[in-house]
Each structure stands twice: as structure tokens, then as C-alpha cells.
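So that we are looking at the same thing, I have put the structure below in C-alpha cells.
All protein chains but one are shown in place.
Let's turn to chain A:
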Amino acid sequence: MSSLRSKTVKEMSDLLDEYEIKHGPVVDSTRSLYERKLKEAMAKGKKAKPSPDQTYYREEEEVTYEYRTPDRSDGAGDSGSYIRSRPACSEREFKHETSYSNYSRPKPEYGGKEFSDESHMYDLPPTSKSPYLKSTPGPPKEAPKALPSSRLVPLWVQFVFFVAVAVFLYLVFSSMETK
């Protein structure tokens, strides 16, 4: 990381926001304070850097729209395809990938009913939010590429699990009523 001294005011401000450090304007009298705070925050380890990634990601999405469409049909385990589509920005991808895979992995543990629904929902927005905003040409622009191994848990398994949990909950509910 380059020296904090050489950062512009805007860069400092962005960095402070990244580390969620509440701050005012970066002026002469406050500069050294913020530099110190940033140094401490960095030393503590990069805590939170989600928003810049998401911002970049959304910007890049418009550019790499074509590459993303096969991923959309794949869904959750598309971290590999992200890397495939944007080799240049591997670093950002990686961060997003980790944050995304962290996102999808805890979900199965959490419990199926929400999982398949929400994961499906979560699949769609990241990959197709800006395409929807931008243009309506159908997402299935290209034939789905590699279906089998790109998902963490196959889609049908998610559906089956969801239905099973729903049935289970219904049974519990109905048994409660009779009692």
C-alpha cells in the first residue's frame, strides 16, 4: 500500500469509508489524525472492503455482460466462471469470490427452506442486476456452458430439500393444531 501521505483527499476519504471510520473533511488539521487512524486500521488487518468490490463489480458487469449470462443459469457456484470471464481483474474477483463463496457456503448449514429460494434470488441479482437495468435482451444469450460441476449443490437437490423441509414444517404445524 502506497504511503498515505501521497493520497489525494478523495482517496483518503474512500479509504476511511472502506474501513468504516467515521470522518469529516480531510483538511490540513485533520489529515494526520486520519492517516494515523488508517494506519491503525490497516495494521489490524483489512477488516471490511465489501463496498468497493461491489461497486467495481457492478461496473464491470455491464462490460462483461456476455460472459456472465451462462453463469446466470448456473447460479451459485459461479466463482470459477467469474475468474474465467475477467482474468485481468483477478484480485478483485478473488475478493468478491471469497465473499460470495462465504455467502453461499454458510447458507446450506443454515437450513434449506430459505436456502434454495434465497440463493436462487442471490444468484440472480449479482449476475443480472445491471443487465436488467440496462437492457432487456434475454439472459439466455448464449447456451449454458458447463452445467454439471459449477454448482456447489445441484439445483434439483436444493429444490428437493426445500420441499422436504416445507413438508416437514407443515406436518409439525398440523400436528400442533390437532393437539
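By our rule, contacts are C-beta pairs under 8 Å (C-beta built on N, C-alpha and C of every residue); 3 or more make two chains touch, one makes a residue touch a chain; residues count from 1.
One rule holds in what follows: contacts and distances are computed from a predicted model.
**Q** Just go with whichever of "Histidine-containing phosphotransfer protein", "Barrier-to-autointegration factor-like protein", "Phospholipid-transporting ATPase" or "Sigma-adaptin 3A" UniProt uses as the name of the absent chain.
**A** Listed in its UniProt record, the absent chain's protein name reads "Barrier-to-autointegration factor-like protein".
**Q** Which of A:27, A:43 or A:176 sits in contact with the chain that's absent?
**A** Of all options in A:27, A:43 or A:176, contact with the hidden chain holds for A:27.
**Q** Residue-wise, where is chain A in contact with the chain that is not depicted?
**A** Interface with the chain not displayed, on the chain A side: 22-25, 27, 29-30, 32-33, 36-37.
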